[in-house]
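With one protein chain removed, the remaining protein chains of the complex are shown where they sit.
Up next, chain A:
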Amino acid sequence: MPRSTRVVGDGGSISKGKICSLKARAVLIDMEEGVVNEILQGPLRDVFDSKQLITDISGSGNNWAVGHKVFGSLYQEQILEKLRKSAEHCDCLQCFFIIHSMGGGTGSGLGTFLLKLLEDEFPEVYRFVTSVYPSGEDDVITSPYNSILAMKELNEHADCVLPIDNQSLFDIISKIDLMVNSGKLGTTIKPKSLVTSSAGAVKKRHQKPFDAMNNIVANLLLNLTSSARFEGSLNMDLNEISMNLVPFPQLHYLVSSLTPLYTLADVNIPTRRLDQMFSDAFSKDHQLIRADPKHSLYLACALMLRGNVQVSDLRRNIERLKPSLQFVSWNQEGWKTSLCSVPPVGHSHSLLALANNTCVKPTFMELKERFMRLYKKKAHLHHYLQIEGMEESSFMEAVSSLSGLIEEYNQLDATKSMPVEDFPRLSIAV
């Protein structure tokens, strides 16, 4: 479970064409060694320092309580020490990216423990969490428990959450495959360049799609930080995301969509016309979770553009798309935009849309339903309750937290068809 701060490359040395001395500002944590070892033997081994790892051998057994309570207290000091060291290397620490899954034990349990730790230790630093939610056909039986327990922590301690689900990523990959195989390739990237090489992904695509799926999430984070890393005529920093997209502290779940869709291994997909790119961003096929923002209520929307896109293109498309979207009454013009001059590799422009939209509600409701089905039968509960600090009330509190969140979205949805009325203004005696 890698967790990284804003990656800033400053003054790395270059030898034989490769950048050698840059290290990721990251701490990698896993309670098993397999994945982390693979990373350290893979093509990015020079980027990560073994001093930045925290591992154990036994794993968390897909149990949130083990991750959160057992490993949490066991590794608290180590985690803090490594975080402090990483922070010391920063001139100006602005935010943490926490990347984890919700359905397992380590990412979910230890990950959310870490979240609370970050809030206490670095209260002024933003916490952006990228969370992979379990899909319907998820093979971890206890994933609903783990997810709900983790959700409570996300509700209370995260500044912004970007939910992702594997099914959507898989669907996106399948779409890309279709495009690649239909032979519509562009010529903007050299076939032998580092970007197109799929070194390490020896296995066939459909057998191990995770590399390609994860690449999509990597692109998400890349585009999220592009305006902070590169110049542009309208910059947007990470702290601006939180400021503009989180109107109330609990409503901080942002649905993301990327266009054009591609993975680093398939950069040759032709760039769609600019306006089409905007339309695609609002289509449910491009969302990174199963959601349809177009038919739900927007609280706020951010559009982050890269490449040769100017303010007139932006305005034209906002005007064009606005009529088909519903915004909450107090935020009818709830758009936050940014223009970064540097396009992503192999494309002339790209768009990342972040939506604070009630379309996340179904995901949460489904999660709650799956939880209730398990919990009613008390299935597997003993694995959790036998951990010190865990009681039935922990589960009840977690469900109640989620129910509260769902209710907030319900109330907002209820305002959808109501006419927009202006509040009476202050009357002044001149």
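One rule holds in what follows: a contact is a pair of C-beta atoms (placed from the backbone, for glycine too) under 8 Å apart; a residue touches a chain by one contact, two chains touch by 3 or more; residues count from 1.
By our rule, contacts and distances are computed from a predicted model.
Q: Between "Cell cycle checkpoint control protein RAD9A", "Tubulin delta chain", "Phenylalanine--tRNA ligase alpha subunit" or "Trafficking protein particle complex subunit 3-like protein", which matches the UniProt record of the unshown chain?
A: "Tubulin delta chain"
Q: For the chain left out of this view, which of A:55, A:214, A:279 or A:331 touches it?
A: Counting the whole complex, the residue in contact with the absent chain is A:331.
Q: In the complete assembly, which of A:214, A:239, A:279 or A:363 touches the absent chain?
A: Of these options, the touching residue for the absent chain is A:239.
Q: What residues on chain A make contact with the chain left out of this view?
A: Answer for chain A: residues 91-92, 94, 231, 233-235, 237, 239-240, 242-249, 300, 310-315, 318, 322, 329-337, 339, 422-423, 425-428, 430 touch the chain left out.
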